[in-house]
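Every protein chain but one is kept in place in this view of the complex.
Chain naming follows the written order as A and B, and within any one chain the residues start at number 1.
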Amino acid sequence: MPVLTEEFVPILVKTGASARVDVARTARFRVGDWVRVKNINPTTHTRMPRYVRGKLGCIKRDHGVFITPDAVAHGLGEHPQHLYSVSFSATELWGDVALAQDSLRIDLWDDYMELAEHE
Amino acid sequence: MNSIHDLGGMHGLGPVLQDPNEVLFRHDWERRIFGLFFAAFGGGHFNIDEFRHAVERMEPVHYLTSSYYEHWVHGIESLLIAKGVIGQDELAARMLSLKGAA
Partner (left out) sequence: MKHTPTDYHDHEHTEPPSDIELRVKALESILQEKQLIDPAALDALIDIYEHKVGPRNGAQVVAKAWSDPQYKQRLLQDATAAIAELGFGGVQGEDMLVVENTAAVHNVVVCTLCSCYPWPTLGLPPIWYKSAPYRSRIVIEPRSVLAEFGVTLAPSKEVRVWDSNAELRYLVLPERPVDTEGWSEAQLMKLVTRNAMIGTGLALPAGDIR
């Protein structure tokens, strides 16, 4: 194993480790698509919080291709896929306690969602 | 996993408390564990997702009643033990000897 030396510290801090990867992957969704977040309950690692599961959202931005934490946390490879900024109305997430004009944005991977109908 | 770390939307966890006199590190051990995280991460002993998952596996009551950097201690320690970098007994023995020396 390499040892992080004092000389390398400024380089590490300045460079970091981007989770964005430069590989071609077909995006499953386009900006403007309506999506439903899957209702999954893995006992393993996921970055899909419970409060968005089963909810209806709208794709607002395609961030590009990123590695998938659900796989990386378990040594299952990087599993690169598109990551999107997805918008949910506050009332979709929380019902009547929320105001209709408020919203929430969260970043979700291709695997987390299915294409949905929206009236 | 559906663990205590997934806090969004929960009730009853109290008010958001701001401390205008807050310091970045309240104890020297917080500084050291912050540095140790980088050293272990930069040395390739684990990745950030393994680290987050290790923190998620904390016992829920302990998660809620311990500080942020205690989560880091737990995450780093449990991963280094799981990966065989250090031994659980080795750590316990070293704590005893340090206690004796103090």
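General remarks:
Here is the rule we use: a residue touches a chain if its C-beta (ideal position, glycine included) is under 8 Å from a C-beta of that chain, and two chains touch if they have at least 3 such contacts.
Keep in mind that this is a model prediction, so the values were computed, not measured.
Touch with the hidden chain on the side of chain B covers residues 5-11, 13-19, 22, 24-25, 27-29, 31-36, 38-40, 42-43, 45, 52, 55, 64-68, 70, 73, 76-77, 80, 85-86, 90-91, 94-95, 98-99. Residues touching the missing chain, restricted to chain A, are 1, 3-6, 8-10, 12-20, 47-49, 51, 63, 66, 69, 83, 85, 90, 93-94, 97-99, 101-109 (touch as defined at the top).
Following the convention adopted for this analysis, only the chains that are shown with their structure count from here on.
Distance between chain centres (mean CA atoms), chain A to chain B: 24 Å. Only residues 1-2, 6, 8-9, 38-39, 42-45, 47-50, 52-53, 56 of chain B touch chain A when the two sit together in their complex. On the chain A side of its complex with chain B, the touching residues are 1-4, 8-9, 12, 17, 41-46, 49-51, 69, 72-74, 93-94.
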